[in-house]
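A single protein chain has been removed from this complex, and every other one stays in its place.
Order as written gives the chain letters A and B; numbering starts at 1 within each chain.
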Amino acid sequence: MIGRAIFLLHFAVFATPVFAISGKLSIVGSDTMASVLTDLSREFQSVHPDVSFEIQGTGSAAAPPALAEGTVNFGAMSRTMSSTELADFRRRRGFEPRGIQVASDDIALIVHPLNPLRQVSRRILDGIFSISQRCGGPRYGLQWSSVFDELGDLPRAEIAGLSIQRYSRTALSGSYGYFRKEVLCGGDLRPQVMELPGFAAIIDAVARSPGAIGYVGAGFVDPRVRVLAISNAGDEPGSGLQPGDTGYPFSRPLYLYLAQAPGRRLSILECAFLEHVAGPMGQAAFTRHGFQSDGLGLTEDVASVCP
Amino acid sequence: MSVPRQRFLQDFLFAGLVRVTSVLIGLLILGMFIQMVLIVRPLFEQPSAVARGSSAGLATHQTESGLQVLDDTGVQLAVTVSTPITLPKRNLQLSLASGPEGISIISESSSATVGTSSRRRLAMPGDLDALSLVTTDEAEQQLLLIFNSGAYRLIKIYADGRLQSGVSGSLPPHRSVLSVPGRQSWILVTEDTLEQVHLRFAQGRGELVPLRTLAIGQGLRHVSQVSPSRRLLVTTRSGSTQLWQLGRPEPATLDMLGSDSTSANWLSPVRFRVHYESVPARDYELRDGVTGVSAARLFLPVQHEGYQEPGYYWQPVAASDGFEAKLSLVPLLIGTLKAALVGLVFAIPVAVGAAVFVGYYLPSRRREQIKPFIELIASFPTVVVAGLVGLWLAPRLTDSLPEILGAVLIIPLAMMAVFGILHRLPRASGRIGSVKIRPLVLLPALVLVLSAGAVFGHWAEQWIFQGSLLMWLPTHGIPVQQLNSLLVGFVLGFAIFPVIFSLAEEAIYEVPAIGATGSIALGATPWRSFQDVVLPVAAPGIVSAVMLGFGRGVGETMIFLLLSGNAPGSDWSLFSGLRSLSATLAIELPEAAVGGQHFQILFLGALLLFILTFVINTCAQLLRQRVIGKGRVRR
Partner (left out) sequence: MTNPDMFDYPDLNSARIRDEKINTLMTAATGAATLLAVVSVVAFLGFIVLLGGAWLAEEQALSATVGQQHSSNFELLLFGGRELASSGGVLPAIVGTVVLTLLMAVIVAPLGIVVALYLTEYSGGGWPTQLLRIGVQNLAAIPSIIYGVFGLAFFVYVIGGRIDELFYASNLPTPTFGTPGLLWASLTLALLTLPTVIVATEEGLLRIPSSLREGSRALGATRVETIFRVVLPAAAPSILTGIILAVARAAGEVAPLMLVGVVRYAPTLPVSIEAPFLQLEQKFMHLGFYVYDLTMHAPGSEGRVGIVAAASLLLVSVIVSLNIVALLLRVRLRRTYVQSGV
């Protein structure tokens, strides 16, 4: 009886093939990255069928605490960690988290096709979205006419009488943080700004109401809405940049953060996944989802954590 | 003999198990409440500190990027301007120097991509030695110079490094200036008070405006820096130490520190060192979790830094470090109640009407067919209802808002009209009362009335609202959103009407039929006997059903999450979006740092929701119990 148990135990311990990569990878964080990560995980699984995945795309803010707690292998973030988050991580783990930029994502400003706006500046966006107007934007009224009047040279559109409907992501998403920090100069959103939990929902809402304006990840844009060009300095026409252009101002990095204690090596599994992400298949997935992935030195970054 | 003993033991043990389990369940229910209270309690506790000795490792408190110079006691003495100020966001470097005109500011673009470094200069009057603060705002768009005399000057920084002298104004004269994290407000240290001023933008122009005065009371001896969690330690002339949380009107006096201290300075966000006249310096730590939120901050209008006017704002998540959290619960409460009330307005007529018809008019056999069918809706997952409505109905609803409003408003009109027609009919046709109402007649009538309402709404839009209600309303100061309270209320009404229907119908059905039939036998019409015999008995039950429906509406989450737009406005307009407590919990709680202020305030919200539904439910149950207590007979 005991002999048999020992025999079975041996079997359990030694029969596992050593070289097949197996285990569980869990990734928490950015909702923007969730779909591309799902694709990546599926591709990865087709090569390594014994690996299981757990992907939770609630928002970038979820990544630092989860990483600090050690609940996850990677924290996906569509922005850099703030210094508070970094400090919190340091306090709990005693070392710095390591961020690997895997792609970058442009934030596109979208309006309904009936809207005559073609190009906006930070100042106008500040006026539309912000309550504290830190970028020095004007204070617009309820209706679009106040925006059009201020800009002057726009044709009086049929939507001029409609209320301005502003759409944003919910407070946990990296895009929300990015938008407030970079587009609104760190200011606050007006209380009238609608917060929806997904980009698809924002696109739907904007496509369906002529008075709407919102921001989405450029990869989500579909033909039912119009993408606005962003003019960097003044409001002069023709100087605007579209998402994807070089120098587009509202471009944010997408990171995979990992908690690598000094002197500790990443597991084979984690490295294999990172190498997959940096490889041609992984990069193709990012491009397919509308992200930019070239010229980031990703392979070197991965090589530096996984020698 | 052992068998009976074993059986007895078995019986005894099981009885014990049952009792203990039940008590545990009871305690668990109680525990739910107590646990929430425990989590929320630190919010309202007075801060206190515990001694930590003075040997512990010192974490130096981080200061802002070289913009101010502090002596070792934390008070800023003067600004040295020899080191240039780097603006990382703008790729610029600013340096100040004394020039013939007063002060000259030189900006140098350090952008590597441009290749050429451009140098620009701005001269302005003033004395470099009289400067008490040089800083920029968070976005590095404005350079702010404050002089000891109280004069200040804002200089706009353009992307290409061009500088333009902007607003200048005057503030009270002061000894020094403290920076508040977030670079949106500063504290002027005068002889006896601390004056907080904030940078406010209006129509593109910034200005520095007094925000609030921190009344020290006993004279000022020393002021610490402002910690990242926006606290500062003030040592008064009498030697006591006050802990100020910016945004709170009152300081907390830390009595445990003794009363002969000379200064107190932060070592880390929760640790500080106190120097004494007689004894050596000691280190203290603030008790964990103490955040010190006053009820006033949660429920009264608050003037926030950089905002135009005081108000109720909910914006708890930081966009950047040093962010002042906006934590008014008022928008969430208003949103919750607004939607639940609108939901009731939609649900009550249908639910109570159907309850009367099914519980009173319909024969029992038919009742048993229809009732479970309607109740089926109560078991529907609200995520399905909200999801499909959000995707399919919401855009259509907004597009045909006037038609739908017309159709809803016409129902009472139609009832009045029908009554008027009936009333005016000649006496001889008074027998119309006995005409049987059949669905086949009702359905077309209903369709007819509703479409008449829609046509009326359409017509009204053309003639009264100048062709477009969606444009007419904002012109008159009412913004219209696609995801609005009407939509939420409508769907909420759909979700809660089966609850109200089911309970109200039961209340009506349980009234013994004998009263109503007797009254009808004596010649009263069915409605007359309902009104005079059944309703007085059933009314408390119906009211309690409505209350329970309200409670259900208040706590619903998925409908709010998907359809309300989650905009934390604090108005009662039906055409704007709203944000509910429940949806806020679902969105923000999973990611709020455990034990942090945001976490605790969300728990306070949950506690409020808990208490609200508890009170509503208990009242409703008491109401029902009172009725049942009357000793009615079941039929």
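Here, a residue touches a chain if its C-beta (ideal position, glycine included) is under 8 Å from a C-beta of that chain, and two chains touch if they have at least 3 such contacts.
These numbers were taken from a predicted model, which means no experiment stands behind them.
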Taking the entire complex into account, which one of B:Pro100, B:Pro280, B:Pro363 or B:Pro381 touches the absent chain? B:Pro381
Hey, which of B:Val358, B:Leu397, B:Ile410 or B:Leu623 is the one touching the hidden chain? B:Val358
Sort through B:Phe494, B:Tyr509 or B:Phe575 and give me the one touching the missing partner chain. B:Phe494
Touch criterion as defined above, residue of A:Gln56, A:Ser163 or A:Ser209 at the omitted chain: A:Gln56
Subunit B residues that touch the omitted chain in the full complex: 7-8, 10-11, 14-15, 17-19, 21-23, 25-26, 28-32, 35-36, 39, 349-354, 356-358, 360-362, 370, 372-374, 376-377, 379-388, 390-392, 415, 418-419, 422-423, 425, 427, 430-435, 437, 439, 442-443, 445-446, 494, 497-498, 501, 523-528, 530, 548, 551-552, 554-558, 561-562, 582, 585-586, 589-590, 594, 602-603, 606, 609-610, 613-614, 616-618, 620-621
Using the document's contact rule, name the residues of subunit A that touch the chain not shown here. 24, 26, 31, 34-35, 37-39, 41-43, 46, 52-57, 68-71, 92-93, 196-201, 203-204, 220, 222, 224
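Heads up, the rule we're going with is that only the chains that are shown with their structure count from here on.
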Across the complex, what residues on subunit A touch subunit B? 58-59, 61-62, 65, 82-84, 88, 123, 131-139, 142-143, 161-165, 170-172, 176-177, 180-181, 184-189, 191-197, 201, 204-205, 208-209, 211-212, 232-233
Touching subunit A in the complex, subunit B uses residues 137-139, 141, 156, 158-160, 182, 184, 200-206, 228, 304, 306-308, 311, 313-321, 323, 326, 331, 390-391, 394-395, 398, 468, 470-475, 477, 479-483, 561-562, 565-570, 576-577, 579, 587-588, 590-591, 593
